[in-house]
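Here the structure is laid out as structure tokens; the discussion comes afterwards.
The complex appears here minus one protein chain, its other protein chains still in place.
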Amino acid sequence: MLGYAFMGKAHSNAFRKIPYMTWPPPLVPRLVAIAGRNEEAVSAAARRYGYERWTTDWHDLVTDPEVGLFDNGGPNVVHSEPTIAAAQAGKHVICEKPLGRDADESYEIWKQVAPTGVKHLCAFNYRFVPAVRLARELIEAGELGEIRHFRGRYLQDWGDDPSLDTWRFHADEAGSGALGDLGAHVVDLARYLVGDVASVSALVKTFLPGRQVDDAIEAAVEFENGAVGTIESTRLALGRRNAFQWEINGSQGSLAFDMERLNELQVFRADGDRARGFKTVLVSEADHPFWQFWWPPGHIIGWGDTFVNEIHHLLRAIAEDGEVAPHGATFDDGYRAAEVCDAIVRSGRSGSRERLEYRAL
Amino acid sequence: MLGYAFMGKAHSNAFRKIPYMTWPPPLVPRLVAIAGRNEEAVSAAARRYGYERWTTDWHDLVTDPEVGLFDNGGPNVVHSEPTIAAAQAGKHVICEKPLGRDADESYEIWKQVAPTGVKHLCAFNYRFVPAVRLARELIEAGELGEIRHFRGRYLQDWGDDPSLDTWRFHADEAGSGALGDLGAHVVDLARYLVGDVASVSALVKTFLPGRQVDDAIEAAVEFENGAVGTIESTRLALGRRNAFQWEINGSQGSLAFDMERLNELQVFRADGDRARGFKTVLVSEADHPFWQFWWPPGHIIGWGDTFVNEIHHLLRAIAEDGEVAPHGATFDDGYRAAEVCDAIVRSGRSGSRERLEYRAL
Amino acid sequence: MLGYAFMGKAHSNAFRKIPYMTWPPPLVPRLVAIAGRNEEAVSAAARRYGYERWTTDWHDLVTDPEVGLFDNGGPNVVHSEPTIAAAQAGKHVICEKPLGRDADESYEIWKQVAPTGVKHLCAFNYRFVPAVRLARELIEAGELGEIRHFRGRYLQDWGDDPSLDTWRFHADEAGSGALGDLGAHVVDLARYLVGDVASVSALVKTFLPGRQVDDAIEAAVEFENGAVGTIESTRLALGRRNAFQWEINGSQGSLAFDMERLNELQVFRADGDRARGFKTVLVSEADHPFWQFWWPPGHIIGWGDTFVNEIHHLLRAIAEDGEVAPHGATFDDGYRAAEVCDAIVRSGRSGSRERLEYRAL
Partner (left out) sequence: MLGYAFMGKAHSNAFRKIPYMTWPPPLVPRLVAIAGRNEEAVSAAARRYGYERWTTDWHDLVTDPEVGLFDNGGPNVVHSEPTIAAAQAGKHVICEKPLGRDADESYEIWKQVAPTGVKHLCAFNYRFVPAVRLARELIEAGELGEIRHFRGRYLQDWGDDPSLDTWRFHADEAGSGALGDLGAHVVDLARYLVGDVASVSALVKTFLPGRQVDDAIEAAVEFENGAVGTIESTRLALGRRNAFQWEINGSQGSLAFDMERLNELQVFRADGDRARGFKTVLVSEADHPFWQFWWPPGHIIGWGDTFVNEIHHLLRAIAEDGEVAPHGATFDDGYRAAEVCDAIVRSGRSGSRERLEYRAL
């Protein structure tokens, strides 16, 4: 594990729960080592989460023969080098999103890692929310018909504090602001549920004086399949704490979702029922995605639990030598999301609609 | 009254309710005459709504000395000529939105009508929803601080019927599709609550084969005051019947609204309360806007009732020789909304961000 | 019309809207006369609502040969005598709920009026909310299966004001407090949707010192068909302005409703759908009850509009010599609701479960 803060906690918790929440577990994680820059903090994290050893030099993890899976939960600036090194050392890799700080860096990570043959997952954990997976299944089953609209916005408000300082506000460490932090999630979900983005017409906005990165982005988007919609992310939407909200309209039905109520999916079907309307589906039934791991119906899960679903998916792919895609985001997905984010930046600067071109390996 | 269909019914109902719902009424409307193209239909409408006479030639209304207020509720194609003629004949005028089929036509209407000195109202009735007026009052009182975001979308789904034909699908009669029909409402509300639009980066989309007008528009927008956001309208959002939804985020608070629950306003204030969250305000208190006309608190009003609030506003302006603005949309407002709609069309075609320039008289 | 306050306004508005909102109207109401105790107020009401004449003596209405329908919207204390007199004079009668101040008085009104052969309606207007009628239709169609639970509560908060004085707080004028004012509505809806009540186990509570009538009632109830549930009403539920909320569970599905969102019905069906959940039905479709009178789908109606639906129902029964029941509450229904209310009072005093016995004519 690289990183011991927010994502370090979320991933470590998942590793520890896998052995008994998912039964039988595909693999039983052993928490070999954790790396971080601050010696005091990383040693405390090792004690807290039960890592056998700790280091302030991530190279130690890469060269450690006992490490089979390298989990990169560090700041964006340390995504590239350690992740590539670990993969080239033959370790499976998870990397937090965004994959790189821009499309070039992301492409490079993908390009270097893919040939190694290890499993790679870009940790867009929201694909592992049961309601999101159910949405995907309904769409794949054709229940929405042809998709026409996607409107997604990721709204938080913690950025509205001029006194706050974090690597997330530093252009060199983060690459971008609300765009890479939140907007990348919207882009990935859009890709997962609707398909690849064809063009964006966007604005990029920084409100707070002196802030190096964007506070918000706004985009009108076209998809390759003809759907159109909006993508938005902001850290200045007061009252919205983690409101990743999206709605999809198709020719046969619609879906809507809000991460602050992540156990619920709104489902509308144009089925001719006189009692027409959006159904509030509490996604917690025995036959709902991932629910075999959890509780009886109606006993909801939390945000942290989505990482259990995600890590389980990866461990199973490793154990069975299966594919991470399409339900897990690979580094290919991580790169493609980055292309869209870059296009948003370009469009914000140029004032023009930017058409997407995706590089192949 | 010109027109006897949807808007004819809505306006006629308002005229009839004014004398007893608003007490004392500023003026007691007399339903002198109604005009429409179909003799059978217009004569039936006259009987139904209680107009003293009817005509198939709107010029009769313009020349009728007993008509003091000309209400144009006809299709967009007949907004311009009759409205101008009525104003030039010295009659106060209401014209349904959009004012003209494009900015040029709208500008011409405004330019011709303004010098006549009559009262003119472009019937953006949603300004007269009590929750919308309350939103405006909260914003004016500074409760939201500096406005940073507006996200507005007007979602309907009746357009998803290839067999349907109406003037609203004919480019020459309507000017545009979801843009002028629904998007104009979003633009007007954005202007009323946030301020004038500075630029748009937009898409215009027609999904159904053979349809002459747009089914949907998507736009990223900047406001003159620096706020940014999205504007969207579509007639193909299955399950959304009249979902004019908007949210505004400022530096001190946020507001959110959905026309399908038009009696409610969501209010968030960053006031340091430990119990922080959006408040669902049922806008029906004695001290809430327009509520002196209605019922005890909690006894909600309907969509049709907003026209009573609107017509009352105009009649009071006429009776007291007061201003229609700022709470009523004047033809100036109608024109400015049309400029934004035109810019959306231009941006959709050019792929470029279109900056707004507003003409003066 | 007897009464010019809250109900006078609501009923007068309905009479005035019938001729053009319901088309063709079954009858066109003529507002012949209005009666009230206060000369100044009743004369103003006559001018406001358009009654041809006014009187401070309700006997004038009863003897007026031009009056064909007597609408009693006065305080409970004047329900009995004028209503009976009007019916005996051959006039059709509407009487506001509760029919009488207790079961004996209600029975007497019913007993006196029924033999006259006039149409009689006890104005439980909530039966004429489109969502309530749709609920009834779904239940009648068997969509809920066997009904097992009814939980109904009518919550308001205006009673929490020690300085307030109104006839509604006087035992002799009102009969009871939250029970007759709000609880009677719950009882009537329960009867309309589930069936007759078999027993009640209840509490009756007055919180404010010096108040003559109950502030709240709480009851566990059994229905004749075996369903069980709760009935509650209070005027002291802070934050609830007009929250008449009920839920019904059957062996095949469930329904839920809140009067503060009266255009919506929550519908659950145990139909094996993997996407299971309550559907939020916006009751405003062309094929929904009463909707032929109103607007396009999604354009909601208000509380006041339910009276149009109600009065239309009665006028059609008069015009066609049809039945007021089962969708309109007759005086029989008014009496039966009163028996349940009386049983609640008795149970509150005795501490015992009170079984219902209904008198026949």
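All chains are identified by letter, namely A, B and C, in their written order; residue positions are counted from 1 within each chain.
The rule is simple: contacts are C-beta pairs under 8 Å (C-beta built on N, C-alpha and C of every residue); 3 or more make two chains touch, one makes a residue touch a chain.
Not measured: the values here are computed from a predicted model.
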{"item": "Contacting the left-out chain in the complete assembly, out of C:176, C:306, C:330 or C:347", "value": "C:347"}
{"item": "Which residue of A:50, A:142 or A:162 touches the chain not shown here", "value": "A:50"}
{"item": "Sites on subunit C contacted by the missing partner chain, in the whole complex", "value": "148-149, 151, 153, 155, 157, 160, 201-203, 205, 207, 216, 218-222, 226, 228-230, 232, 234, 236-240, 247, 249-254, 268, 270, 276-278, 347, 351-353"}
{"item": "Positions on subunit A contacted by the hidden chain, ascending", "value": "6, 10, 12-13, 16-17, 19-21, 23, 48-50, 156, 158, 240-243, 259-263, 282, 284, 294-305"}
{"item": "Residues belonging to subunit B that touch the chain removed from view", "value": "134, 138, 265, 267, 274-282, 285, 287-288"}
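The working rule: only the chains that are shown with their structure count from here on.
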{"item": "Pair of chains whose C-beta contact count is the highest in the structure", "value": "A-B"}
{"item": "Chain whose mean Cα position lies farthest from subunit B", "value": "A"}
{"item": "Centre-to-centre distance between subunit B and subunit A (centres being mean Cα positions), rounded to whole Å", "value": "40"}
{"item": "Chain centre separation in whole Å, for subunit C relative to subunit A (CA means)", "value": "53"}
{"item": "Multi-chain contact sites of subunit B, meaning residues that touch two or more partners", "value": "240"}
